[in-house]
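For this view, one protein chain was removed and the others were kept in their places.
Here the chain labels run A and B in written order, and each chain numbers its own residues starting at 1.
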Amino acid sequence: MRSSAADRTRPTPLDGLVVLAVLAAAAAIFYFFRPVSGNFLTARIVLDNELVAELPLSDLTEPVTLEVPGVRYPITVEGENGRVRVLHSDCPSQDCVHTGWVSRSGGQIVCLPNRLVITVTGGAAEADAVTG
Amino acid sequence: MTHSVRRLTRCAVLTALALAISVCEGLVPLSVLIPLPGLRLGLANLVTVYALCRLSGRDALGILVSRCLLGAVVGGNLTALAFSLSGGLLALGTMWLLLRVPGLSLFGVCIAGAAAHNTGQILAAMGVLASPAIAIYLAPLLAASVLTGAVTGAASILLVRRVPFDEGKP
Partner (left out) sequence: MKHIFPLLCAVALLSGCGPAAEPVSQSFFAMDTPMSITAYHRDPAEALVAAQQAVNRLDALWSRTRPGSDVTRLNAAAGAEPVEVDPDTAALLEKANAAALESEMAFDPVLAPVMDAWGFGATESETTAVHRVPDQAELEKLLSLTRDLPVLDGDTVSLPIAGQAVDLGAIAKGAAAADVVEVLTAHGVDSAVIALGGNITALGTRPDGSPFRVYVRDPQGGGEDYLCMMSLPAGRTCSTSGGYERYFEANGQTYHHIVDPETGYPAQSGLRSVTVVAEDPALADAWSTALYVLGAEEALTRWESGEGTVAGMDLILVTEEDHVYVTQGLEEGLEPLGEEAGYTYEIVRR
């Protein structure tokens, strides 16, 4: 097999083009595969220390409701694009319902009687925790 | 010596050489210097380039596959076979094509080969681990392949010029 490349000893302008193409591919891959959590809000529903469900809030195009299985007091979680709330709960304190919508990363809804915690993660992490 | 025996011995010698190079490379891992999973100089690619330039595409393919199979036998690792084969085949195909492009030197060919090798490996990793998120590691590997490809390119220019045995001639 004959090839003009095999006879050259110095880099050519076209080699530069190859380098540019490879670097451009690297940049494109970096751009498209940045860690997903940087872009998407997720609601993690943790019941009694166990993750029972995850709602991909950023991907929701219409509201979804979820009856959390295995709770002491029946509880319904509603998620829609970018936010989540407890729609209804049979728990006595109703704190979780009063919390309302949570849409910021780091935000939390707690239903103490059910030992249920809904945490919104992902997105541009503004805060690492909430006090109070 | 007949033509085919000649060819067979050449390929066997080159396969052994490629295997030895890749084992040696494993002894001095580049990733100690730069902590990037999968980063390597890719000196074994030298043999592929040489075979492509001085022998034929078929021979290069034969050498590559034998090297990968033997390496898997020596290393006793089947996953490794998937990695080296996917990387090696993609690199071979890319370089085979680019060697036909007029106006390129072995620098460009080897850089593209190194990039293709890394791409193949990452594709295999994505398949084995069933996780597309791994693709992010390809970005720094591609950037690094510009350097490693340039090094192997320079080496292959020397190699191809100094060891010029051509098909059919003694």
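The rule is simple: a contact is a pair of C-beta atoms (placed from the backbone, for glycine too) under 8 Å apart; a residue touches a chain by one contact, two chains touch by 3 or more.
Quick caveat: nothing in here was measured; it's all calculated off a predicted structure.
J.: Tell me where the left-out chain touches chain A, residue by residue.
T.: Residue positions of chain A that touch the missing chain: 34-35, 37-38, 44, 46, 48-49, 85, 91-93, 95, 98-104, 106-110, 112-113, 115, 117, 119, 121, 126-132.
Throughout what follows, only the chains that are shown with their structure count from here on.
J.: Need the CA-centroid distance for the pair chain A / chain B, whole Å please.
T.: Taking the average C-alpha coordinate of chain A and of chain B, the gap between them is 39 Å.
J.: Name, in rising order, each residue of chain A that touches chain B in their complex.
T.: Listed in rising order, the residues of chain A that touch chain B are 1, 3-6, 8-15, 17-19, 21-23, 25-27, 29-30, 32-36.
J.: Quick one: which bits of chain B touch chain A in the complex? Just the residue numbers, please.
T.: Residues 52-57, 98-109, 111-112, 115, 132-133, 135-136, 138-143, 145-146, 149, 157, 160-161 of chain B touch chain A in their complex.
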